[in-house]
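The complex appears here without one of its protein chains, the remainder shown in place.
The letters A and B name the chains in turn, as written, and every chain counts its residues from 1.
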Amino acid sequence: MANETHAVEAAAAVAGHAAEAAEKGGMPQLDFSTFPNQIFWLLLALGAIYWLLKNIAIPRIAGILADRAGTITGDLEAAEQYKLKAKDAEAAYAKALADARAQAQKIIAEARAAIQKDLDAATAKADADIAARVAQSEVKIAEIRAGALEAVQIVATETATAIVTALGGKADMGAVNAAVGQRVKG
Amino acid sequence: MEGDIVQMGAYIGAGLACTGMGGAAVGVGHVVGNFISGALRNPSAAASQTATMFIGIAFAEALGIFSFLVALLLMFAV
Partner (left out) sequence: MAEEAGTGLVFHPMEPFKIHSMFDGEPIRWFEFFVPTNATLWMAIGVVMIALLMVVGTLRRALVPGRIQSLAELAYGFVHKMVEDVAGKDGLVYFPYIFTMFLFILFSNFLGLIPMAFTPTSHIAVTGVMALGVFIGVTALGFMKHGSHFLNLFWVSAAPLPLRPILAVIEVISYFVRPVSHSIRLAGNMMAGHAVIEVFAAFAPVILISFVGVVVTPLALLAIVGMYALEILVAFVQAYVFTILTCVYLKDALHPGH
């Protein structure tokens, strides 16, 4: 290892100056006159650190860590609660949706029924109207037909009478009428 | 003259004491090397034994520090 060789070098190098160092009293670590001072201040420093830690820092940090653990578990529980709530909400939403859909279906059906009713009524009315008109028209047609038959009969009778007269005969009104009526009917 | 011989002996002794650091180097290397070869065989157990490794290093290294201390004592205190 490089450090050891460096250290060896260092020690060798230090040797060049050791005489002076020895005059100054050697290693400061072995200068026992500084021991009471160091120990006094060390104990004071350790006491101060111990007091700070024991009374302030350790309870505070332990509290922070406990708080954090508590918060984390609390948050997890809350998250669980929210999850359940979300599930409930989802179910309610689905139910509302289904209800709305059913309602809509109902309204549509009602509307359809109403429209159908109106339509049926209108149709019936229209049918009745049409039937009435047809009847009226038939009556009229019958009248016209009857009128026409009558006219045909009259014309045929007159024509027959005229023909018979033109032929020199004397028209027997009864016979002519009977013959015309028979022909017209047949 | 007598003092010079004593001083010479002290310096030679200091130099010899420094060879002890090589021993510490071997010891530390041995500890860490064995730890790593063990850790590679069973990596899952390595993390739990790191503290043990450091204790081992500390013991091995302390002896090197002792030799350094002896060297310093010979140079400055004797």
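Everything that follows uses one rule, which is that a contact is a pair of C-beta atoms (placed from the backbone, for glycine too) under 8 Å apart; a residue touches a chain by one contact, two chains touch by 3 or more.
In this text, all values refer to a predicted model and were calculated from it rather than measured experimentally.
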{"item": "Residue in contact with the excluded chain [from A:D67, A:E110, A:E143 or A:D172]", "value": "A:D67"}
{"item": "Residues in subunit A touching the chain absent from view", "value": "2-3, 6-7, 9-10, 12-14, 16-17, 21, 26-46, 48-50, 52-54, 56-58, 60-65, 67-68, 71"}
{"item": "Residues of subunit B in contact with the chain not shown", "value": "51, 54-55, 57-59, 61-62, 65-66, 68-69, 72, 76"}
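Everything below uses one rule, namely that only the chains that are shown with their structure count from here on.
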{"item": "Chain centre separation in whole Å, for subunit B relative to subunit A (CA means)", "value": "76"}
{"item": "Subunit B-touching residues of subunit A, taken from the complex the two chains share", "value": "1, 3-4, 7-8, 11-12, 14-15, 18-19, 21-22, 26-27, 30"}
{"item": "Complex contacts: residues of subunit B adjacent to subunit A", "value": "7, 11, 14-15, 18-19, 21-22, 24-25, 29, 64, 68, 71-73, 75-77"}
